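The block that comes next holds chain A.
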Amino acid sequence: MLKVKDLNVYYGKIHAIKGIDFDVKNGEIVTLIGANGAGKTTTLKTISGILKAEKGVISFDGENITRIKPHLIPDFGVAHVPEGRQVFAQMSVYENLIMGAFIRKDKREIANDIEMVYTYFPRLKERHKQLAGTLSGGEQQMLAIGRALMTKPKLLLLDEPSMGLAPILVDEIFSMIQTINGAGTTILLVEQNANKALRIAHRGYVLETGVIKLTGTSEELMSNDEVRSAYLGG
Partner candidate 1 sequence: MKKRLALMLVLIMVMMTLAACGGGSDDSSDQAADSGDVIKIGATGPYTGETAMYGVACKEGMELAEKEINENGGVNGKKIKIVFYDTKGDTTETVNAYNRLRDQDEVVAFIGSVLTGESNAIKDLIKQDNMPTIAPTATGNDVTEGVPNFFRVCYYDNYQGGAAANYASKEAPEGLGAKSAAMLVSKGNTYSEGLAGAFKETFEKNGGEVVIEESYAKADKDFSAQLTKIKEANPDVIYIPDYYSTVGVILQKAKDMGMDIPCLGGDGWDSIQEEYADVAQGYVFTNHYAADSPNENVKKFTENYNEAYGKAPASFSALGYDAVYAMANAIIEAGSTDAQAVVSAIQTMNVTGITGEFTFDEEGNPKGKEVTIIQVDNGELKYVTTVTE
Partner candidate 2 sequence: MNSKTKKAYLLNAVAVFLVYIVFLTLIRFKVLSNYFGGVIILTCIMMIMALSLNIVAGFLGEMALGHAAFMAIGAYLSGFTSIAIMNAFPTAPALLVLIFSSLVGGVAAGIAGIAIGTPSLRLRGDYLGIVTIGFGEIVRIFFINFDPLGGAQGLKGIPRLTNLSYAYWITVLVVFLIFTLGVSKYGRAIMSIREDEIASEASGIPTTRVKVMAFTISSFFAGIGGSLYAHYQGYIDPDKFQFMFSIEMFVIVVLGGLGSLTGSILSAIVLTVLPELLRGFAQYRLLIYSLALVIMMIFRPQGMLGRTEFSLYHLIYVLTNKREPYKKGSIDGGKSS
Partner candidate 3 sequence: MSAILQAKDVTMRFGGLTAVENFNLSINSDELVGLIGPNGAGKTTIFNVLTGVYKPSEGEILLEDTLINGLMPHEVVALGMSRTFQNIRLFKDLTTIQNVEIAYNNDIHYQLPHALFRTKKYWEEEEKAYEECKKLLDIFDMGDYEMTKAKNLPYGQQRKLEIARALASKPKVLLLDEPAAGMNPKETSELMETIHFIRKKFNLAILLIEHDMKMVMGICERLIVLDYGKTIAAGTPEDIRKNPDVIRAYLGE
């Protein structure tokens, strides 16, 4: 579904991504793990067009999306839940979800989808009139995911959904990710919390200073000694 080939990205003068290759197949949860500054967020931002690739090809469903402008990416069916949630703080929960459906024109289905998001995250329904800025961190994360789902994505890019959340909430979010995946959305997950991420993912890539160090199924990675000592604290 998503194929990344020889991707090179510069952040100013810093060569942040140094020629990485990876792919995500339909229906999978794939996780990118790695230390801070390894280039995980940069990779996601490049896929959704916010950063420009210096070299390399990103193709989605066979189409080359490397040079597509960022605001056109959602049209392809790629939704990005950014790091730090980035909800529209001065809008209500409901308005945030409506903004998610910005590119869509089918009014009736939009209403249905909002209901669907509410069934995923009942807490959002309780607070649908509340301003998003007043939600707790966990609720904002739910809203950010819900908002991304409103674009009807085929592929969901999740950037650190567990960041700054209490362990109990992390579990809740991760099980929700599995549910969403079960409903047919492919997921590319970037996580600091490698332990949890590998537990729900099918496959994973280990990114280190802009290079892919290791790859394999979750089980393989979890049993890999290097990974264990560096990322699983083990």
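In the analysis below, a residue touches a chain if its C-beta (ideal position, glycine included) is under 8 Å from a C-beta of that chain, and two chains touch if they have at least 3 such contacts; residues count from 1.
Selection rule: all candidates are chains of the complex that A comes from, given by their letters.
This is a predicted model, so every value here is computed, not measured.
Asker: Just give the number of the candidate touching chain A here, out of 1, 2 or 3, all from the same complex.
Answerer: 3
Asker: Would you tell me which residues of chain A are touching candidate 3 in their complex?
Answerer: On the chain A side, the touching residues are 35-37, 136-138, 163-169, 171, 192, 194, 229-234.
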